[in-house]
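The complex appears here minus one protein chain, its other protein chains still in place.
This part shows subunit A:
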Amino acid sequence: MTVKLGVPSKGRLMEKTFAWFDKRGISLIRTGSDREYAGAVTGVDGIDLVLLSAGEIPRELSAGRIHLGVTGTDLVQEKLPLWEQQVEELAPLGFGHADLVLAVPQCWIDVDTLDDLDAAAAAFRIAHGHRMRIATKYHRLVHGFLRDSGVADYQLVDSQGATEGTVMNETAEMIADITSTGETLRANHLKLLVDGLILRSQATLWRSRVAPVDSAEKHVLNVLIDRLG
């Protein structure tokens, strides 16, 4: 059988992943038409390329349907409970840098730290009769971070896109989202909390700890990992 390598199926993340492998003498190519998600690997024998959405790669790794996969630290830690037991980090790839951060409106001149946020949340709940809403798609990471920091009186509301706009639309009071330069946050009149960094993320190559491997696949994996190291 073959070793299955899952990589992001489109955009800059795919291009940079291809370039990263290329630099190490392994070329990944998309085959067929532009719209067809099929690909091939040359440079090491016995590897199948599986093109997937970056968001699906953690699940495929934990289900053992792919042996290796490229996706962000944020997605692995958000989607996989006890992620260390399910996947092993083989190599950070040095691109796709993004921070998961807490951001509040710039007009909240009294809120710059988690301590401020907690106090503001308490007062907000009394004034408005509901908890302060934080729009995010990273529910587990944000909840875990706020629990560990002892922040109370908030609620998470799901936002799968255009999260920065939720405050202006008044569907949330603040957000927790991925940012690389902070430009979108600023454009939407939001600012970071000084101690509100939840996670630093980058594109990373993962190995599934649960995908079954026979001796031939094990050999291929070793050759590949050796080449990448």
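In this text, contacts are C-beta pairs under 8 Å (C-beta built on N, C-alpha and C of every residue); 3 or more make two chains touch, one makes a residue touch a chain; residues count from 1.
In the analysis below, contacts and distances are computed from a predicted model.
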Hidden subunit of the complex - UniProt protein name among "Histidine--tRNA ligase", "Na+/H+ antiporter subunit B", "Nitrate reductase" or "ABC transporter permease": "Histidine--tRNA ligase"
Sole residue of A:Ile29, A:Ala123, A:Ala162 or A:Leu197 that reaches the chain not shown, by the stated touch rule: A:Ala123
Of A:Glu56, A:Asp99, A:Glu173 or A:Glu217, the residue in touch with the unshown chain: A:Glu173
Candidate in contact with the missing chain, chosen from A:Gln106, A:Ser180 or A:Asn222: A:Gln106
On subunit A, residues whose C-beta touches the chain left out of the figure: 81-82, 105-110, 112-113, 115-116, 118-120, 122-124, 127-128, 131-132, 140, 143, 147-152, 167-168, 170, 172-174, 189, 194
